[in-house]
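All protein chains but one are shown at their positions in the complex.
Letters A, B and C mark the chains in the order given here, with residues in each chain numbered from 1 onward.
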Amino acid sequence: MLPWQADLDGRVDEHVIDSESLRGNPLNDPHRRPLWVYVPPGYDDDPARAYPSVYVIQGYTGHLAMWRNRTPFRQPFVETADQVFARGEAPPAIVVYVDAWTAYGGSQFVDSPGTGRYHTYLCDEVVPWVDAHYRTLPGREHRAIMGKSSGGFGAMITPMLRPDLFGALATHAGDSLYEHCYLPGFAEATRHLRAFDGDIQRWWKEFQTRPAFTDPADGVLLTVLGCSAAFSARPDGTPEPPFDPRTGEVRPELWRRWLDWDPVRMVRTVPEYADAMRSMRAIWIDAGTKDEFYLDLGAEAFRQALLDSGVSPDVVHFELFEAGHGAIDYRYPLSLAWLARRVSG
Amino acid sequence: MLPWQADLDGRVDEHVIDSESLRGNPLNDPHRRPLWVYVPPGYDDDPARAYPSVYVIQGYTGHLAMWRNRTPFRQPFVETADQVFARGEAPPAIVVYVDAWTAYGGSQFVDSPGTGRYHTYLCDEVVPWVDAHYRTLPGREHRAIMGKSSGGFGAMITPMLRPDLFGALATHAGDSLYEHCYLPGFAEATRHLRAFDGDIQRWWKEFQTRPAFTDPADGVLLTVLGCSAAFSARPDGTPEPPFDPRTGEVRPELWRRWLDWDPVRMVRTVPEYADAMRSMRAIWIDAGTKDEFYLDLGAEAFRQALLDSGVSPDVVHFELFEAGHGAIDYRYPLSLAWLARRVSG
Amino acid sequence: MLPWQADLDGRVDEHVIDSESLRGNPLNDPHRRPLWVYVPPGYDDDPARAYPSVYVIQGYTGHLAMWRNRTPFRQPFVETADQVFARGEAPPAIVVYVDAWTAYGGSQFVDSPGTGRYHTYLCDEVVPWVDAHYRTLPGREHRAIMGKSSGGFGAMITPMLRPDLFGALATHAGDSLYEHCYLPGFAEATRHLRAFDGDIQRWWKEFQTRPAFTDPADGVLLTVLGCSAAFSARPDGTPEPPFDPRTGEVRPELWRRWLDWDPVRMVRTVPEYADAMRSMRAIWIDAGTKDEFYLDLGAEAFRQALLDSGVSPDVVHFELFEAGHGAIDYRYPLSLAWLARRVSG
Partner (left out) sequence: MLPWQADLDGRVDEHVIDSESLRGNPLNDPHRRPLWVYVPPGYDDDPARAYPSVYVIQGYTGHLAMWRNRTPFRQPFVETADQVFARGEAPPAIVVYVDAWTAYGGSQFVDSPGTGRYHTYLCDEVVPWVDAHYRTLPGREHRAIMGKSSGGFGAMITPMLRPDLFGALATHAGDSLYEHCYLPGFAEATRHLRAFDGDIQRWWKEFQTRPAFTDPADGVLLTVLGCSAAFSARPDGTPEPPFDPRTGEVRPELWRRWLDWDPVRMVRTVPEYADAMRSMRAIWIDAGTKDEFYLDLGAEAFRQALLDSGVSPDVVHFELFEAGHGAIDYRYPLSLAWLARRVSG
């Protein structure tokens, strides 16, 4: 009923996928997960035709239902993504909306004793399920992944780990260059933890007893907790923040485990990751010039690491735009269209 | 599927109301409007029972679909409102979600040549429609209205104008004390208008050609435009900002028209509005102590104006809480429960 | 010894002036005041020559000794002013540094029962004293006044009140357009006063017992107190803030007294002030585009008021520059040189 609202020309099918990998996950999060699959206009008319697929993953604290959120004067991505195809801006593609939410707000799309096996779930369960249930074009060269923020991170690392599955990616303000995107948060977190005797678990317990995000500490502490669960959990699953919670001093061994997941360092130091990147057909990198987490620098550094590793400039689209970290969903259809063109044909 | 997600114990009926008042409105906004009516648990079991009603209106740029938006670790108000009744925190009530969106983002719930007859629509169309279609308790003493920000403003002024309809209200950070909530925006707006040669219509045209809110000017200019449409439109509907767009100097005659809609001044200077407030059964006033529009001061001033006008402290609930203007939806169930108790029986 | 440090080509004489007007002032501030008089290079060589004079007044909390403060990589104005003449950028002039400090941090250069007779002191004591002790060119057309912030305010109003004395002025970010430069402070002040039970005198007592400016409230409360002393003191000298200290609501009668001192309104509404401005030989107006008190708007509005009152554009120099309110001392030599050229010959 809103002037800027649109009916879809394509169709979103809402599924539930029963994940083996997530069964018994350490946070007792559901192992039955929502999975949305969008098919473009015409999908039902031509049952012989197969389509490339683009996997869409979310930023920290995102969960699938939020894709339907409406904001004033803008359309949700589900609608703007549909328009990409409805308007013929790109060859038709299947778009897969993947859920990887956890009790901490996210999984970083990795396998971790702190959260669960979200990387395995995505690569070994969701992808095969989609291929089995939809007429996707087989082969990595027709499969892309995209996301923003932590979703952008996932879109960078998943193809590094599984170039056999993904041949293209788009990262919008994706977590990278950890000295700038994460370290400042440790300082803030340390200050906030003074009220919790330096114990992030105390904060976490308290957080769960009241409306979320009513304490200014909540945002950064949740990120620290969740990323520690993903990157530096003990074998028993306990998240260990990579800094002394009373002084903010970095703990080198734990911080090293985080840095091992920094996409910039991954490309620079692990030959098979560089190989994987060189094998990509398309890499979209963008970020806002005022990104609060300095992910514009992360974007620049990731691009530079790619080029230094021999990735051809021809496959890279790089762009900084005037914006911060938030409310940049209007960028997604641009990369979706570009990816769809690159992984078609 | 989210741990914090809840099925409703009550039920939301989604209607469309065909408004005579809004037909042919000056912005060509739809005159067919969504209207959601929530009935509490048990409504269908006892067909003889009548219920009090609480009308819920929205802040600037709000539209009904946004009530369904999900944010991490929180539930939408539609769910938390349901819990108020499901948990027996208040006697059952009917909750009416009213849409008063316009092309400028809002109507301030007044009749104006700049936007349309939203006050009339709310009072003379929505209320009778609900009373006709649902088993509401008749009488103003069983009807309340609540909202946040511009919705809080609407919740203050509508019962002033129509005490025959509404006998209770709740305002969360409602627009008031205009020297502090609006004037600073005029200074900001003036600076932004330098890029548009002082012409807000130029900005408005440009705004509609690109993703909304990608220019830092957008927020304040939209508010200026919309409130000028509501409060200081010319007879032909053209919004006239109450300041010189090249210097920021207040234009007294136009500013006076805004001040005539300041709830604080309305109570202080118009005897029938003070009468109306004295007749209320319940008035909830709250705001965050760090409200970016100083609506904590607006709340204090509105309370003081009420008390100075002879409103009994017994009917007033006043509260400041540690927060800014945003993300205070967790306050709504508190006032809803309080209102429901006050307008029952 | 600093590379950017300079010896003066001219000379600064430091005097003490014994003021009758300030004797017995309500704040018990000294009536013996420092007065610095700068004579340009060559002054002593040609005892027959007379010079134009430029009076320099200070912003809020300024006192004469601060003119000697050094900041890194910059020279104090006393040195850069000297260079204007040493380099021949302007005809030689006498520069008079006037002290108008009070216990509240300033006087606004007006006569008030709240602070003392600083306007009288400046016009009827300092100016004659200088003329008596130095070879100044007689006549208003050879006498200018300049200042920044509150000093800019003083530089606007003093020639309005005494066009017989001053024929030129320069205002850098001078206080004007009070709805934007002062009102936001009232909202902030009200919040801070919660901790002092709404009583600014309580804060003032407390302020004097500890290091100044260690409470974030100090800055705005000091300004409110001092300007209330200047503009809205009771006959007995008690400063009365022009707003309800518990709600922030403007008190119209007191606020009116402030507005009567708004340079924009003074020019617009008092014919003799407009006359005075029309009689000026030179009016320099500037401000930073990001001035925290919106004095860029104040500058624009003052200029517009002048032009609307018939001041010739030829006598006005207007400039906005990229800066905030602080650290704009590098602007002063520009206006000093311009004024010196205009009031010579």
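Please note the rule applied: a residue touches a chain if its C-beta (ideal position, glycine included) is under 8 Å from a C-beta of that chain, and two chains touch if they have at least 3 such contacts.
This one's a predicted model, so the numbers in the text were calculated from it and none came from an experiment.
Of the chains displayed, those contacted by the omitted chain across the entire assembly are A, C.
Remark: the omitted chain is touched by one listed residue; of C:N69, C:Q201, C:T269 or C:S312 this is C:N69.
Residue-wise, the contact with the chain that is not shown comes from A:V264, picked out of A:V264, A:I283, A:A323 or A:L336. Across C:G10, C:G105 or C:G298, the residue that sits in touch with the chain not pictured is C:G105. Contact between chain C and the absent chain runs through residues 1-3, 5, 16, 29-30, 32-34, 61-63, 65-66, 68-74, 101, 103, 105, 211-214, 322-323, 327, 330.
In the full complex, chain A touches the omitted chain through residues 177, 179-180, 183-184, 186-187, 190-191, 244, 246-250, 264, 289, 294, 296-297, 300-301, 304.
Note that only the chains that are shown with their structure count from here on.
A straight line joining the Cα centres of chain A and chain C is 56 Å long.
Note: centroid distance chain A to chain B, computed from Cα atoms, is 36 Å. Annotation: 45 Å between the Cα-based centres of chain B and chain C.
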